[in-house]
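Excluded from the complex is one protein chain; the other protein chains are retained at their positions.
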Amino acid sequence: MADKNYIISLQGVTKSFGNNTVVDDFNLDITKGEFVTFLGPSGCGKTTTLRMIAGFETPTSGQILLNGEDITRIPPHKRPINTVFQRYALFPHLDVYDNVAFGLKLKKIPYEVTNKKGETVTKYRHYTREEIDEKVMRALKIIDLEDLENRDISTLSGGQQQRVAIARAIVNEPEILLLDEPLGALDLKMRKEMQLELKDMHKKIGITFIYVTHDQEEALTMSDTIVVMKDGVIQQVGNPIDIYNEPVNAFVANFIGESNIYNATMVGKLKVKFLNHVFDCVDDFPLNEKVDVVVRPEDVEMTVIKGKSDDSRLKGKIVTKIFKGIHYEYVLIMGKSEIVTQSTKDYELDSEVYIDVEPANIQIMKRSSTENVYPEAWIDKNNKLIIADGEFDVDITQLLKGSHVDDDLYLIGADGKKYDLDDADVIASIDFTDVQIVDGHDKGNVNGTVVETIYKGDHYAVLVRTAEEEDYILATDDTWNEGDLVSVIVEPSKIRLTLKGDLNKYEVQ
Amino acid sequence: MVKKIFGQCYIWLILILMYLPVLVLIAFSFTEATNVGEWTGFSFNLFPRLFQSAEIMTALANTVIIAISSSLVATILGSLGAVGAYYSKKRMRNAIDLATQIPVVNAEIVVAFSLTVMFVFIGNIINTYMFSFWTLLIGHVCLSIPFVYTSVKPKLQQMDPSLYEAALDLGASPSQALGKVVVPEIMPGVLSGFLLSITLSLDDFIVTAFTRGSGLLSGDKKIETLSTLVQAKIKKGPIPPEMRALTTVLFVIVILAVIGVTIYRNQQAKKIRVRRAF
Partner (left out) sequence: MKSNKVKRFFTLQRKYLCIPYIVFFILFIFAPILIIVFYAITNEVYDAATNTTHIVLSGQPFINFFTDPSKINVLFVSLFIATITTLICLLIGFPLAFFLADKQVNKNAVLVTLFVAPMWINFVLRTGATRDLLTWFGINGGTHPYLATIIGMVQNYLPFVILPLYTTMTKLDKSQIEAARDLGANPTQVFFKNIIPQAVPGIVSACLMTFMPTMSSYVISDVLSEGKITLFGNYIELEFTNKAWNDGSFMALIMLLFIAVAMFISQKFGKDDEKEAGTSW
């Protein structure tokens, strides 16, 4: 059934807590010896996925196969998988040696003996003291802490505790090592060192590592394969270079590295228009398709304009200049839009430059949606539109040309027919530009929280999520921060409705 | 400076006033007079008399047996309760927390009276006399069990919840994980709960007086503990001279315990300081 080459396969794994789906239809195959990173913002389901692999959670549906065998319902202590926990979870009442030896002392190893009848039978025994000693010492050597075996856990620094946690896991010779944001508690310098060390250790031990982090730089540095997740759904799987250079959507592009993201339109064969300028590109999309475009700051070439400027080229003015050590970071404006660039060259502030981008460096992505669509909306008895926990005033006369609403809230057609739209199911759609948000709760149609903002050169795309997990995407010039509590407002005339089913069934006789 | 002198004087004044009755009793344990306040010459005779008094020795032994047995039961039940509650759903946990508060604030006389009434009630139904060592044990467990729960609970809350999972992850079965990781983590709380139970049991009078039956070293008679014995004696007259000697002995034990605890604490503190120096 499953390919034996894969050490672990997740097949259609879904996890819900009540109504809240945290991991949605997760499919992934991991080959032996790979360093795989689950990357995503907090709450994207990466840790839950890891916990299902470890056995702390049971998937709501789907299967987890280890070497082709179903381990979905096997408890954690029977899986050949070990975990390095976020805050290490070292046992405070044991010293370094006993922490590392914890798993070994519990393990039972099979051995074969020939009994009186001459048959070979498998019996189980514990490791001997010497075997444990040897293994613990070897593990402590790998993590460079040989001399600290008798130290109390509370006397170790964060970095040392981190190493002990790793030793405690690898000493059991697991087939897979799971690491749950293991460097989160360390300071920046220590973190960088440990990244390289972990990578090194992975090479040395040769087992499969599955690593969870929200730090894109960590993921790029260490992984063979990165799995980018958002809202419990895999966005993209690929090696670091592909993920960086060819993000599949604006979310991935924004999450990995720094990027300029723009709304663009295909204006010809391999021609894309953004920043009011037509660029050559290498991605083939249908004519007039609305797309998202990503340009990495280091891919923007700048040339100082000398003499009379060439109006056919894209020009910008440097408004910010920050020295970043190896390079400078510039912000350029052109009209209403801006672009972030990086260069090792030193340009004067306020200088006018030409802007060029190599066609291969323009990454064009299919836009997931161009408007907010709510297929589960309905009309209540007051002719208000209900979208999950939101209640909107809406113009229902658009459902029938020439109609009006009478005093009893019936929809009256031009032909005098009377319709009662109470409880009518509709599909509502709202353009990104027609959604407005204001600060604070209870000031609009529905309360929500800003969960994502992407800068698109001249405006922000802001994703607002309500308590009932309904999303509103809006385009705005204002800056909002993730976590802001807001109220969503939509003008009645801006909501487009499509009735599900025929209008006639709502006719009142 | 004035504040310092005044403060220290105040502290010592109150301390002396608090200890005065006991100190006077101790002073008069070295004379054989019947009443406190009469000095009939220095004598150690009260001490041998104390140890020869079968009555007092029986009461002492009973007291210790009840204290230890009831504390063991309370500690086991209370600790299990705290661990179970910690891993229960929030609503259940809150309910158990609230229920635990009831015997903490409840008056001892109400605990004693209600338990006794219940034993009488059940005894009437099954036509037996219920009161024995076991009813006394239940009474003492009722007194101390909530305090065990409240001393174990904070230890569980301070524990890193992933420790248990880490143990599972390293191959421990759920019961091994509980025994090898969770139990050592909450041990300080369990111990202080046990000590608290011992204290409450040693000191108790009302519950003992209500729920005791015959048994233990008292044989066919009602179980006599130190509290009930002293109460019976002082109802009739002044504290018997042998008991003054008993006070001295208890006082010395308490002072030794305080000194021991202080030394132990200082050493612990030193250890931590040494570790920090690394």
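In order of appearance the chains are A and B, and numbering begins at 1 in each one.
We adopt the following convention: contacts are C-beta pairs under 8 Å (C-beta built on N, C-alpha and C of every residue); 3 or more make two chains touch, one makes a residue touch a chain.
In this text the structure is predicted, and so the values were computed from the model without any measurement.
Contact with the omitted chain, checked across B:Leu77, B:Met130 or B:Leu217, is made by B:Leu77. Across the entire complex, the residue among B:Thr31, B:Ser53 or B:Ser227 in touch with the chain not shown is B:Ser227.
Which of B:Asn62, B:Thr116 or B:Ser218 touches the hidden chain is settled by the complete complex: it is B:Thr116.
Contact with the omitted chain, checked across B:Ile145, B:Val181 or B:Leu216, is made by B:Ile145. Against the chain not displayed here, chain B makes contact via residues 3-4, 7-8, 10-11, 14-15, 18-22, 24-25, 35-37, 77-78, 80-85, 87-89, 92, 96, 99-111, 113-118, 120-121, 138, 141-142, 145, 147, 149-151, 154, 161-162, 165, 168, 174, 178, 189, 192, 195-196, 199, 202-203, 205-206, 210, 226-227, 230-231, 233-235, 238-239, 243, 246-247, 250-251, 253-255, 257-258, 261-262, 265.
Convention: only the chains that are shown with their structure count from here on.
Spacing of chain A relative to chain B, judged by their CA centroids, is 56 angstrom.
Touching chain B in their complex are the following residues of chain A: 54-56, 75-77, 81-83, 85-87, 89-93, 102-103, 106-107, 152, 154-155, 168-169, 172. Across the interface of their complex, chain A is touched by residues 160, 162-163, 165-174, 176-177, 180-181, 184-185, 187, 275, 278 of chain B.
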